[in-house]
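Only one protein chain is missing from this complex, and each of the others stays in its spot.
For subunit A:
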Amino acid sequence: MADIPERPPVMRGHPGTREISGRIASIVLKGQMPRFFWLAFLAAFLLVLVLFTTVAWLITQGVGTYGINIPVAWGTMLSNFVWWVGIGHAGTLISAVLLLFRQDWRASVNRFAEAMTLFAVAMAALFPILHLGRPWFFYWLLPLPNTHMHWPQWRSPLVWDFAAIATYGTVSLLFWYIGLVPDLAVLRDRAKNRAAQLFYGILALGWRGSAFHWARFDAVYYLLAVLATPLVVSVHSIVSLDFTYGMAPGYHSTIFPPYFVAGALYSGFAMVLTIAIPLRRLFRVEDLITKRHIDNGAKIMIAAGLIVAYGYAAEFFFAWYSGNPAERMMAWQRLVGPYAPFFWVMLACNVGVLQLLWFRRVRLWMPALFVISLLINLGMWLERYVIVVTGPSTGFLPAAWGTQSLQWVDFGVFFGTLGAFFALMFLFLRILPAITIFEVGELADERREA
């Protein structure tokens, strides 16, 4: 096990701005990827092919090919959706909220966390489309004048979902891209070949780094941070309203918005650590993404995870306290019903494994933390699945009970989106700087001055 320093620093050593920009830019410009990088990309790409195949099958054969069964109208498509949206939340928290709170430790991790947000939201956006009986009509959710005389009904939570995800995706993309502009200019200036100069030059939008540019940049960047901050809370709250509007036991509950937001941050930080731990090792940037970052991420997971655990307890308490037999039946079914194995594994991962993070040695031991992050990712997916299926499957009316069963399409779509997500992450690591050059440079300057 690693030695435990008193409090790991935000940055190890005293590198200069030039050294930092050179190191980070060379990862992209020289293209010297770590061993197995392209092999891992190929594996992810194969999963993308699985996604295409499964989606083609799903669209041509219909939604009956995945295990939905009325009244369980939405199966894994909704649990995948909620899981992926949740993954994105950590990126927004790191990039926007921590920026406004002037937390300097965000500088090394915000760029790839924002990329993670963007790709996770892209994956999430697939599911509200794929779950439709007629997915080719998804554009009816857009407020577009059309000849069909359809207009989205704003009383419907599905329309709120669409608006929330579209807003989140747009703001995340703008925030990510605006933050990239100074770094793209660095890449443009450091690129040796003409194609790279042109590519990064066009993307850099003529950035020269003048005081005027920086003033404009700060105004826009902080404005976007202010716009993105409420989205950390609002997006998953709106997603949770899909459930609270459903008349099924366990759904019609006021606890859902905070419970979902905490769950989103929990799973999001688990994914940040899942990416950060191998990233810092493989690209040899342990001095920039230090154990301080990892430790802070783990501490946020403890806080979010405890709120989630409280949510589990509250669900059971209110099921009992309501005195409603249907609510009690739903809670009991979670413990012993057909989905009980999922529930117990979920509890073991999200509440049991979480307790290990109280120990500082565990938080600073990278292999253990990596495994814990993976388990929490699994647990959070199971949580969403358990919530989605147990309510409607044992609804208020026993005559309308039904169960959802996992089919190969469920697995194909989920693992396909995982492949697409990581394929996009690999491309991002290859093409764009995964660590913010200018912010880490500023941090280094501040440290040198101090």
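List of remarks:
In this section, a residue touches a chain if its C-beta (ideal position, glycine included) is under 8 Å from a C-beta of that chain, and two chains touch if they have at least 3 such contacts; residues count from 1.
In this section, contacts and distances are computed from a predicted model.
Of the names listed as "Putative cytochrome c oxidase, cbb3-type, subunit II", "Helix-turn-helix transcriptional regulator", "4Fe-4S dicluster domain-containing protein" or "ABC transporter ATP-binding protein", the one that matches the UniProt record for the absent chain is "4Fe-4S dicluster domain-containing protein".
Summary of contacts with the chain left out: across A:L141, A:L180, A:M380 or A:L424, the touching residue is A:L141. Across A:P15, A:G88 or A:G246, the residue that sits in touch with the chain not pictured is A:G246. Only one residue from A:I68, A:A191 or A:I387 touches the chain missing from this view: A:I68. Interface note: of A:P9, A:P34, A:P157 or A:P258, the residue touching the hidden chain in the full complex is A:P157. Those residues of subunit A that touch the chain absent from the view are 62-64, 68, 70-71, 73-74, 128, 131-135, 137-138, 140-141, 148, 150-159, 162, 242, 245-248, 392, 395-402.
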